Structures are given as structure tokens and as C-alpha cells.
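Worksheet: one structure, shown below.
Moving on, here comes subunit A:
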Amino acid sequence: MKKYLLLAVSLILVGAMLVGCASESTSVLDKIQEAKKVTVGTSADYPPYEYIDEAGNKAGFDIELMTEIAKRMGVELEWVDMPFDSLVAAVAGGKLDMAISCFNYDEERDKIVDFSEAYYTTEDAFVVTSAFTGTITVPEDVANYKVGVQSGTVQDGWLTDNLVTPGLLPEANLSRYERVDQAALDLANGRIEVLMGDYVPIQALVAQNPDLRVVYRGVLSTGPINIVLPDGDTKLKAEVDRIIKELQDEGFIDQLAVKYFSEQ
Partner candidate 1 sequence: MDFSQFLSYIASGTVYTVGVTLIALPAGLLIGTILALLYVYGGKVAARVMNLYSTVFRGIPPLVLLFILFFAVTRGVNLSAFWAGSLSLGMVSSAYQMEIVRGALLSVSGDQLMAARAVGLSRLQAIRYVVLPQAVRLAIPPWSNEAAIVIKDSSLVYALGVPEILRRAQLIGASSQRYLLAYLSAAIIYFLLVYATTRLLNHLEQKLSIPSNP
Partner candidate 2 sequence: MPKPILTIKNLTKIYGQNVIFQNLNLTVNEGDTVVIIGPSGTGKSTLLRCINLLTRPNEGQIWLDDLEITAKGTDEDQVRQHIGMVFQNFLLFNHLTALGNVKLGLTKVKKMSDEEATKKAMHELSRVGLADRANHYPGQLSGGQQQRVGIARALAMDPRVMLFDEPTSALDPELIGEVLEVMRKLALDGMTMVVVTHEMGFAREVADRIVFMEKGHIVEEGSPDEMFNHPKFDRTREFLWKITELYGKKEKEAE
């Protein structure tokens, strides 16, 4: 009796190990091609990269880009909207095949996911209200004021590493928000004095709100934006990178930039 029990247990363990090993060596790309569907995550609260249009559909630079990528992969695209903070964990946990949401390369993130080649380059911006009386000539000047930023973003990282940690900006003066529009609200009601974020969405906010103005623009924390991919999946990355290059060479991405980022 005992003998059979031991045999059964060992078989189950070996089986589990094989299954585990097997799933590690298959690429998500194979799964996508077999199912004829790719599941992509995004946080559609970030115009003009990803947002909800008049008809209630997802729209934006990232959205249109990914739609084209899926088309070229020859598969159906299924969008999953999630709060920005949850996206990386979802890709790492196998809940999403990939995610596109104006992601910048980040060392911490790289530990659990991979990044495609950059598909575009963004800039940072500092924005204030018309009530602002201070001076910002160099980026480090913002340490003198109350600053707001979207939590978990590269701007958050830049502010923390360059201003908070060396003691230039007191921790209490840095407010982190789940979303940029929440930060913008606090900027409007004076709880924060300066908001740091991606230039393009900030510009979109400024276009809608004449009370805001950009006081600095440049590449500090941002730079290239990438698609987030499952960790170690070289096959999928190769395919996605290939398509991105194709689209860049064709000028598709430049056209999208003109469509979505042209200043009013």
C-alpha cells in the first residue's frame, strides 16, 4: 500500500515538473498564434496615448499602434484595461500577453518583465497654474515647491532619486497620485504647485485648461517608450520588434504622432 502511494506521489511530482518546464520553453507567441488572439493590457486614462473616445471606445496613439501591430501579427486583439500600477504585475503573472501604456524603460520593472525596442520617444514636462509665482530655470528648482507626480512612473523615480533622497525635496512635499488627472485636479486647487509628467499628456491637459502652462520641457526621466513583454520571451520580443521596425520604416508611427500630438 505504502509502495503504491510513494509511486503515485513521485509520478505526480515528476509530471508537475515536466509541465512546469514545458511551459517555460514555449513562447507566448506560440500561444497567441494558436489562439489567433493577443491579450493586451493598457490603462485607458492617459490621453492622448490611451483614452476613451466619444463613442465609448478605446482610442489614442498607443491604441492605434497596437491595433496595427496585432493586424500584422495576423491575430485578433483583446484589450484589457487595468490601473497602470497593475499592468506590469499582470504581464509578469501571465494574465496579459503584453501591455502598452506609455511605459518607459525601468530597471526595477526589467527584473520581472522585458521591454520591446522603443517605438517612440517622449519628453518630461513641468506644469504650473497661472497663480504660480516661483521660478524654475533648471529642473532641480522644483525642489523648492510642492510637487505632484503619478505614482510608479519614471518621473516618480526621477524625483525620488534626484531630489528626495539627497534631501533637496522634503518627502512631505512630494504627492503621489494613482492617475495624472487626479494630480491635475490637486494642481488646480492649489494642493500642489508643480506637476511633473510626460510632455504629451500634460500638453493635452494644458490645451483643455487655459489656466495651466508648461514651465519646462525636456528629456529627464523619460525618453523612449516601449511595449512591456513577458520576461525572457525572446521569440515574442523578436516578432514585436520586427513589426515596430517595419512601422517606423514605413512612417506609420510618424503619422500617428502628427495625428495625436500636434499642438493646438
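The criterion applied here is as follows: contacts are C-beta pairs under 8 Å (C-beta built on N, C-alpha and C of every residue); 3 or more make two chains touch, one makes a residue touch a chain; residues count from 1.
How were these candidates chosen? In short, all candidates are chains of the complex that A comes from, given by their letters.
In this text, all values refer to a predicted model and were calculated from it rather than measured experimentally.
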Complex member touching subunit A, one of 1 or 2: 1
Candidate 1 contact footprint on subunit A (complex, rising order): 41, 44-47, 51-56, 80-83, 86, 89-90, 93-95, 179-181, 185, 205, 208-209
